[in-house]
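Only a single protein chain was left out; the remaining protein chains are all shown in position.
Here is chain A:
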Amino acid sequence: MDTRTLPAQTRINGVSFNATPGQRPVLVDGTTTIVGLFQKRCAELGNRTAHREKDFGIWKTYSWADYWQHAKWIGLALRKLGLQRGGVVSILSEDRKEWAYFDMGIQAVGGIASGVYTTDSANQLKYLVNDSDSRFLIVENEEQLDKFMQIEGEVPGLLNVIILEDEGLHDLDHPRCLMIDRLYEIGRQAERDEPDAFEAEIALARPEDVALLIYTSGTTGMPKGAMLTHENIMAAIEAGAHRLPTLPEDEQLCFLPLCHILERDVSIYFPLASKSTVNFAESPETVFANLQEVSPATFTAVPRVWEKIYSQVLIMAQEATPAGRAAFGMALKAGMKRAEYLIENKPVPAGVAANFWFWDRLVLRNLRRMLGMDKMRRGGTGAAPISPALLKWYWSIGVPLVEGYGMTETAGIATINTPEENRIGTIGKVVPGIEVRIADGGEIQVKGLNTFKGYWRNNEKTAETYTADGWLRTGDIGRVDAEGYVTITGRLKDIIITAGGKNITPAEIESRLKFSHYISDAVIIGDKRKYLTCLIMIDQENVEKFAQDRKVPFSNFASLCAAQEVKDLIAAEVAAVNKEFARVEQIKDFRLIDVLLTAEDEELTATMKLKRSFVEKKHAHLIEDMY
């Protein structure tokens, strides 16, 4: 690289970045590609801990040297087995250190990593493998392997399947399958044969090369693979360093799917720059216990997780002794008072601070310790709207929780609030290096080095996503205030035009509904209809608690949804939301979805959001019932 043209540098928490964000080449500690940064970090950090994973109940540590060595074997072995630069490898596994090893190993030899949700069916897997033209498939265990077995004959492009856990598969003898240990062996041999090949491959990487494919959940039509380049991710890392400072000694907890850009950024790419330690949760079910054990410095989750923690605390408080309950109430009040100032970023008056100090010592500190939030400097939420009241509640118990916004196509980051610059109810200011504008029709559009290269083998969709002057159309509608805080009000393609010709953005009404503790998600119906109606998914835990307290009998989830008292409860919540909207935007009727949906159901995204089109199709009878 010609040193004369290198942009001026600045240091953030010990890492050097371009002094002017958004400038080319995007430099992070002098590197321009993910794998270049990976190589640099592994070399300088060596035996320092990179990852922790729980093995038979004990947290074990894995170093940056392990990271490097395994990624190297993986990269060289895949290359040996036939992976070429630009070839795709699909990863079908829960979060674990090998996910990161593969991500780096694949990219280092010029491959493209593509994640598949473990909740996807065999059919979805077939589509993803074929659409991405994957050469290799990484499966976590026998359960995931069986998905491949079901579609074995229909994925001709696949050379090999690599299995991470051999439990129950010792007698597996399949020409296309091999165990991870065998892959490492091949890698070890390749390393002996060509000791410098891995480093040579890394040097070939260019910022504009595609590094990963992320399939977007696709509420309409089949999923599309968004191509993200090294530069896109480096720009996201740069933006993250400015707005989400993370320190080398920070502990993090990784539990959202790594197929999703949010967790991928936070747990794989950002730590490459920040040198923080990533702890992998044992399973999605043990997150709360793991959170307590790890007590991370920063924690990023989706609103559902924050809601769950809140509900648990509330239930715990209700079941405490009267004295404990009173103390909790007082502490919360003291916290709320202080939060009012903190949120506005105003100095906290001495009296309020002293009062808080007292209740913090007595109650809140213990609460945070119990939740595993005693060391939390910053909590993050994204991927779905969160209730302002909930954000405030976290601030009042002493957890600075901020909301951000991003999408796969912006490499996961676009705007964000920070504990210092925070406006609740907005998604924050645009991150450094990225520009935002509101187009005609209210669409939020962004421009920056983080915006993706396009959809994999789908130029038509790519063209639809970019404007003629090169801005990315987010598809979200919103506004920017005078100070630069962005607020989202809806989704462009979800706009409902009622039979009366009125345009309505359902997202606004839906998020208001979701802010109720009893409603976990809602879908507004009304396109080409006389009036608006709504399908509602209740929050099982809170509604069960309500029914239990009111002595409303129920046996299973369906009977809970059928109980008149529960219907009345939700009707009251709907009525409260209706008051905030104009007449034509009011919900005339609703139905409860009386099956307990799981991530395996096609109506839900992996982050547990309802997918409009699927919900409308699957529950058509409920909808027709309302008209």
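Just so we're on the same page, a contact is a pair of C-beta atoms (placed from the backbone, for glycine too) under 8 Å apart; a residue touches a chain by one contact, two chains touch by 3 or more; residues count from 1.
Rule of thumb we're sticking to: contacts and distances are computed from a predicted model.
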item	value
Protein name as given in UniProt for the chain not displayed, "MoaD/ThiS family protein", "FtsX-like permease family protein", "Cytochrome c1" or "ABC transporter ATP-binding protein"	"ABC transporter ATP-binding protein"
Candidate in contact with the missing chain, chosen from A:I12, A:A65 or A:M149	A:M149
Residue in contact with the excluded chain [from A:E344, A:E600 or A:D625]	A:E600
Contact partner of the left-out chain, one of A:Q84, A:N123, A:T286 or A:N556	A:N556
Missing-partner contacts on chain A, residue numbers	122, 141-143, 145-147, 149-150, 167-168, 171-172, 544, 547-548, 551-557, 559, 595-596, 598, 600
